[in-house]
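Complex shown without one protein chain; remaining protein chains in place.
As written, the chain order gives the labels A and B, with residue 1 at the start of each chain.
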């Protein structure tokens, strides 16, 4: 072993496919569960959140408009790149969550598998949740699920990678784009995930990742007029109700997860359904 | 090809040649089947009661083309029909006369002789009715014969085969020539909508007939099912309404075949009223081609006036 000095990584935000520092110029120290310094993370601001929403909106048309097959391939490609970074994630999860390496391995593997699971959903959602409606008249009526739009995701505070992936993947699998506020104290795996996204085929802006103080940034997203849905999973208990009240100002869809959600458990479709709008189309049948 | 009347330039252009005609007819707005049938059914729920019903019945009687078009027709049958036309309800002299008696060409003279001075028109089918499958010369001769015999109205059939195979110019020219052969007689152009099948075709055939100078467009010969229907008549009423909007001219519509009850007739009058407009509530612009309808109108008229239901024995069967 040489005494080589390692190159420390700078953890930045991920907005519109780029890695900016926070416009505020702020950063904050991130420690492991025992308090040892790990790195500095960018401390995102409301303006970073605003920029992220703009980027997510800009990306929405293209991402929702691409074929489900193509979205599936893009997401599967993400899983491939995740797999390539497996060791890095294990180290980061172990550091962030204070778990043993073996546990961290299991969490990372489950996270990658979770991503694959959602990748496979892209071109099945419409068949499973859509319908042709046997209306009582000479019409063909069909209903099809469509993405809600821009989703603000407050990522789980504890589960730094598996939880993160469990809340992001269902949002984008169906064609939504998102702005994610990471776990405040465990943001490092999220930034590494953004590097994975940037180096796979996910268009810039589909996922935007902001590190920082959840309670500081979340209210700006909850009240934002161009955000269509809000996932409260990682919301601090003290502001949950306030965020919901803000969200009501533009009738946002709000995902209120059940307390103590176990991300290691096999998911069902509820997180997919949460960000889908059913569109019913009618047309007469005649000659 | 030449338009028979002075038309606005857009319409005159339409008849310049075969391809202009095709472009024009295929450029007409489409007709959505479900939509037009729904509208017809909706208007069919109008509730026409009391004085408005009585008015409708008298109006409908005055619009009847009392028709017999059977192989078994005889001069005697036509005479009794003419008598019925003059006095539909012998007990009730206030019942209006019908608009016309409609017969085959060889019966025209009989009908005309019996109707002299009554103001009731004699209509004759012509042009190898009902199929129209003969040569142009024979169709013209058929028409001239009917007019010479005293027909003031001629009900021609279009060549549906030509229409359906897209030979619009041929159909157009046949109508133009028959119109010429009619002289002063009014020309009703039978589209035989039951063979045209789609409402888009009905709309195109209506415009074709109007462009060629038909005074009336008529749904059916009565020999093909379906004959007149409410939605088909809607489409034809829209055509004469739009024709008037574009040319200022008033042309008529005649549903024929299958209209047997007063209730049906009133539904047609409601359509005339609300789709084409009030102006068309006039025997000069709307006719019913019917035989049994008249007696039902007369029975219902009695019911309205007498306050109790009438029966078939109180109206004459001819």
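In the analysis below, a residue touches a chain if its C-beta (ideal position, glycine included) is under 8 Å from a C-beta of that chain, and two chains touch if they have at least 3 such contacts.
What we mean here is this: contacts and distances are computed from a predicted model.
Look at the chain that isn't drawn here: its UniProt entry, checked against "Betaine-aldehyde dehydrogenase", "LytTR family two component transcriptional regulator", "ABC transporter ATP-binding protein" or "FtsX-like permease family protein", names it "Betaine-aldehyde dehydrogenase". Listed by label, the shown chains that the missing chain touches in the whole complex are A, B. Within the set B:218, B:273 or B:287, the residue that contacts the chain not displayed is B:273. In the full complex, chain B touches the hidden chain at residues 29-32, 34-36, 38-39, 45-53, 55-56, 59, 238, 245, 269, 273-274, 278, 281.
Mapped onto chain A, the footprint of the missing chain covers residues 128-129, 131, 133-137, 139, 141, 143, 148, 228, 240-245, 247-251, 253, 256, 268-270, 273, 277-284.
The working rule: only the chains that are shown with their structure count from here on.
Chain A and chain B have Cα centroids separated by 69 Å. Taken in their complex, chain B has these residues touching chain A: 32-35, 37, 197-198. Residues of chain A that touch chain B in their complex: 137-139, 284-287.
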